[in-house]
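Shown here: the complex without one of its protein chains, the others still in place.
Order of writing sets the chain letters: A, B and C. Residues in each chain are counted from 1.
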Amino acid sequence: MAQNSFLGDMLTTLFERRWSSSGITDTRSIEKMCLSLLDAEGEVSGIRLATAILDRYAELDAEAKLAFFQFLNSDLEIDPAALHALSAQYLETGAYDDYHAILTTAEPRRQELLRRLNQSPGATATLVSMRVDLLRLLREHPELRRTDLDFVHLLRSWFNRGFLVLREISWNTPASILEKIVAYEAVHAINDWDDLRRRLYPPDRRCYAYFHPTMPDEPLIFVEVALTKNIPSSIQAVLAEDRPQRDASETRVAVFYSISNCQYGLQGISFGNLLIKQVADELSQALPQIETFATLSPIPGLMRWLSDLKDNPTALRLAEGAGNDDELREMAAHYLLKERKTSGAPLDPVARFHLGNGAQIHAVHAQADLTEKGQAQSGGAMVNYLYDLTQIEKNHETYVRGEDLPASKAVTGLANAAKAHLDVTPAD
Amino acid sequence: MAQNSFLGDMLTTLFERRWSSSGITDTRSIEKMCLSLLDAEGEVSGIRLATAILDRYAELDAEAKLAFFQFLNSDLEIDPAALHALSAQYLETGAYDDYHAILTTAEPRRQELLRRLNQSPGATATLVSMRVDLLRLLREHPELRRTDLDFVHLLRSWFNRGFLVLREISWNTPASILEKIVAYEAVHAINDWDDLRRRLYPPDRRCYAYFHPTMPDEPLIFVEVALTKNIPSSIQAVLAEDRPQRDASETRVAVFYSISNCQYGLQGISFGNLLIKQVADELSQALPQIETFATLSPIPGLMRWLSDLKDNPTALRLAEGAGNDDELREMAAHYLLKERKTSGAPLDPVARFHLGNGAQIHAVHAQADLTEKGQAQSGGAMVNYLYDLTQIEKNHETYVRGEDLPASKAVTGLANAAKAHLDVTPAD
Amino acid sequence: MAQNSFLGDMLTTLFERRWSSSGITDTRSIEKMCLSLLDAEGEVSGIRLATAILDRYAELDAEAKLAFFQFLNSDLEIDPAALHALSAQYLETGAYDDYHAILTTAEPRRQELLRRLNQSPGATATLVSMRVDLLRLLREHPELRRTDLDFVHLLRSWFNRGFLVLREISWNTPASILEKIVAYEAVHAINDWDDLRRRLYPPDRRCYAYFHPTMPDEPLIFVEVALTKNIPSSIQAVLAEDRPQRDASETRVAVFYSISNCQYGLQGISFGNLLIKQVADELSQALPQIETFATLSPIPGLMRWLSDLKDNPTALRLAEGAGNDDELREMAAHYLLKERKTSGAPLDPVARFHLGNGAQIHAVHAQADLTEKGQAQSGGAMVNYLYDLTQIEKNHETYVRGEDLPASKAVTGLANAAKAHLDVTPAD
Partner (left out) sequence: MAQNSFLGDMLTTLFERRWSSSGITDTRSIEKMCLSLLDAEGEVSGIRLATAILDRYAELDAEAKLAFFQFLNSDLEIDPAALHALSAQYLETGAYDDYHAILTTAEPRRQELLRRLNQSPGATATLVSMRVDLLRLLREHPELRRTDLDFVHLLRSWFNRGFLVLREISWNTPASILEKIVAYEAVHAINDWDDLRRRLYPPDRRCYAYFHPTMPDEPLIFVEVALTKNIPSSIQAVLAEDRPQRDASETRVAVFYSISNCQYGLQGISFGNLLIKQVADELSQALPQIETFATLSPIPGLMRWLSDLKDNPTALRLAEGAGNDDELREMAAHYLLKERKTSGAPLDPVARFHLGNGAQIHAVHAQADLTEKGQAQSGGAMVNYLYDLTQIEKNHETYVRGEDLPASKAVTGLANAAKAHLDVTPAD
């Protein structure tokens, strides 16, 4: 414990490190500064120069940022002709020096630039937000995807799972972190601090987040958990202000009812799979009586899919809010289990996430999310995915092979019943 | 501060994370397990599999380890023919997909394997020690240099300067860390805990080390500092048991008298340059009256060089311990300032390090290290390198261009005086 | 720092200490249990018994609590006859044993009982809340004052100033502490978390609280500070939502605009004097440019005093809200400076506090607190007390001697001008 404290102290240094500034403003262009950072100057005074570049970047306007990324994209590019020649040569010689040259040549110089920029304290967070800019520019400037590839490559290395830190978020967490939880909650909005308290303080609620050592203020992803007696069938029951609270020791089910990514700049670098499993692991150690791990999840694509079924009478009824609960559940079960993208993956993005993690579809509920958003996206339907730790690997393999998705008998039955709705010929 | 505590707490999790083991022993070969980790299985149960591989590796005998590295080196190699074709294609198309394919193809699959192995807690330290094995094997199996290149590439990314944590090592540091300082001290051996206490406890002594968040028990590099009134001319004066101690506020010079790398597995990933500058920065903020930053350094190659001068009478006298102090200082000054490798870099490795960092040679002393080791490597001579923060960049550039090395007039004078010894024709 | 961490860790134990309960319920009356705790049983299993007594107390109804305090008050009382005899004997013998007997006899046994109750972790907080009960009972049962005297005696010892811990309360403080700040704010109510954030987060705001090591969740007293350029003349300006924020380095004045005691059970044990001085000391070390320490304080007794002036026409006008600002300021200045209790102390309780601390009256403002509460208690007037650290001791001595209270010329002038209002004979 003392040792861990020593570490705790250690880490504070990471963020308190303040280099005495030279006080001299660099008058070169940001591109010149970047080239210098890649040269000899970068070796001896790299941190000051890196800091100066990041400070300069922060002041650029939209046009200058685009120019900066285009500089990265074009000027710090690989030389395919050299690579062509080198690979031929290595094929012939098999020499280490040729091998080495290939690796060096095949890495765009912007990677080394980003690594050197990341030397200064706090730089990692700045580079993550730089990627936010890049992602926005990508829409109109798809050629910058080459540069984005390098961002992703390095961020994936720096945000390696082994570096992530799981922290419980509770009512004892600093307010400065909590206000970010409120801001980042993307599934079931947290209205105010009273609402937040209801999600963190009661003995049958938990919340966990991943952090990165260099971004201690910034949760990367978090999950909210309800400890319950049974798998819940509506979010209203989970979030009701006046619900009865239970001592954790009386609960048997851990329900992951909300998972939110916090950093747009880390898009494509997935932590959710790991988070759910680690939280399940922690909970099952701390509360051995918890036997069931499940979600209560939205079905964000259901209504869109129904509305695409144009002339199907059931779909039409449901789209108009005139369908009944059984119809809704049947169509939802079908949608989740049967509708696929061309790649074979489930059409619904949340289903892709959980089924891809090795979960199975356990139950489908109507009237489960009566909020405006819930009605709009799924007609109020929600779904429980079950994380059966003994089945996860098998399920995942099934998933990867594109076979039938794993589901309870009840859900399979619902999906079968949907055929009656889908097989009808529209009345003419 | 509360926020930093939150982080401190955060970090403890990093190392306390214990996954409940499945309890089932994997019966596959380590190579099969590695291939699985690279495949679909790695995505869903990567941490368990990675842990199992590292556990398996730990049990391999020398022969099996060699086989493992040869597997990495051969089976997880790049395909230069594919690269050849792809680079030609990209030259033609300029298409993003071809670009993407190049980057993927030019990265040996062992890199991704190492990244996935690094997912489990504590894995980073294990991979560092895996490289110790690799470095040993390299001597007899130079073809493994290709694999080493990938280790270096990833370790450099993971041990990015922005992730390093500077900690003061003091008498309040846990004993478990302090015993490692004793073990790793490579310049002036620490004999026992009393000796250690004399280096840490007095008000005019400091010690700083870099740590990495995932290896909180393991210093990466540390420097011992004496705060003095004047630049010292012998290590005996610095380390004397009965020396008078001073309040830090009365001192004007910070002397870096010992720098030790701790992790052989991080060879080639240099932290020393940064450490000295950051410690200088911290000290000048905490103790603004400190105006001078200097070293008291060994000259490890001096006697070897002198003994190579075969028939030179001064060199012979000095080699036999029969020379005088002036001769020794003159020859030492010449050796440091004038003797170069074919690359143009100084012949002496410690000189290469400090002069490469932008320091200059300030003074050369005889009778400065009377230990057996000191006599053996430099006839007792030592040198002060001066870190003049205003000159560092200029000095570094001079160094990079291979021009005259920066030195005080006194040292330049000594070096000039050495000519008289070197120009003599051996008596015949 | 590592050492302090060791302490930090240390302290956590204090509150995590959980004794495995024997599981057997004690069937004796709480009075019997208390007598046992004072006897031999208390020595060997004191903590379990003390915990059992405090648990039992928590379940008592109002009547049983009264009976419990009467038991303390009567059965654990001193024996004045024995004391009478002993003091005579000691006068004669001067013997140590007689002296010892006096001290033992003059201490009611309930003191030792309270000390033994305080052995169990968390007991201190329970005893503080036990005194809340006692203070309520005192109104109808004044004889219990004897018992209260012992509570005060022990609490004063346990809450000795040397044991108090000053903490900055900031936006990085755990929400569980912050919600208590909201609840305990007694001067200018904090409406919600946004309001709280405005008091803690901006760079020109500070908040400090005292804590006791055994009650880490419970602030004892806190002060809110505004850093400003000039001494403010209204609370509206200080608390305005849209006020311009300043960097702390640009400010010159620290304004203590709200001080709240948090623990009713510690009534009569004063921390405010110390808090203000320690906060002033901390601020002047951290922000050396801060030269002025002042308050912006309410005048809670002003309107009550005015309304007691029955037939005075100015007072009548002011009481009806028909007076002008000058009249209000003059009457307020007079009230603060001249109106005294029979003991000679100022009539106004807030004036008693600050002037007793050695502050002086600096300025009186009208329209300074436009809230309903501010209008009701002082017609909207507020006052700045100035803490001139060089004058504090002199002022305090003046105060203790009952001499003229220290005030600025401006305030003295206002008080003098009030004579014109007070000397008028009511019209008949």
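In this text, contacts are C-beta pairs under 8 Å (C-beta built on N, C-alpha and C of every residue); 3 or more make two chains touch, one makes a residue touch a chain.
Just so it is clear, the model here is predicted, and its values are computed rather than measured.
Enquirer: Of C:Thr228, C:Ser297, C:Asn357 or C:Ser378, which one is in contact with the hidden chain?
Expert: Touching the chain that is not displayed is residue C:Asn357.
Enquirer: Among C:Val182, C:Ile392 or C:Ala417, single out the residue that touches the unshown chain.
Expert: Final answer for the missing-chain contact: C:Ile392.
Enquirer: Which residue, C:Pro142, C:Gly268 or C:Pro313, contacts the hidden chain when the whole complex is considered?
Expert: Answer from the full complex: C:Pro142 touches the omitted chain.
Enquirer: Could you list which residues of chain C touch the chain missing from the display?
Expert: 2-20, 40-41, 43-47, 78, 80-81, 83-84, 87-88, 90-91, 96, 99-100, 102-103, 106-107, 115, 118-121, 123-124, 142-143, 145-146, 149, 153-154, 156-158, 160-163, 165-167, 173-174, 176-177, 211, 213-214, 216-217, 273-274, 278, 281, 284-285, 357-358, 392-393, 396-397, 400
Enquirer: List the chain B residues touching the unshown chain?
Expert: Residues touching the hidden chain, for chain B, are 1-2, 5-6, 8-9, 171-176, 178-179, 192-193, 197.
By our rule, only the chains that are shown with their structure count from here on.
Enquirer: Please list the single chain whose C-alpha centre lies closest to the global protein C-alpha centre.
Expert: A
Enquirer: Find the chain most remote from chain C, comparing centres computed as mean CA coordinates.
Expert: That would be chain B.
Enquirer: Between chain A and chain C, what's the gap in Å when you average each chain's C-alpha atoms?
Expert: Roughly 49 Å separates the two chain centres.
Enquirer: Can you work out the whole-Å distance between the CA centroids of chain A and chain B?
Expert: Here chain A and chain B have centroids separated by 37 Å.
Enquirer: In angstrom, rounded to a whole number, how far apart do the mean CA points of chain B and chain C lie?
Expert: Each chain reduced to its C-alpha mean, chain B and chain C end up 57 Å apart.
Enquirer: Residues touching two or more other chains, restricted to chain B: which are they?
Expert: Within chain B, the residues that touch at least two other chains are 2-3, 6, 173-174.
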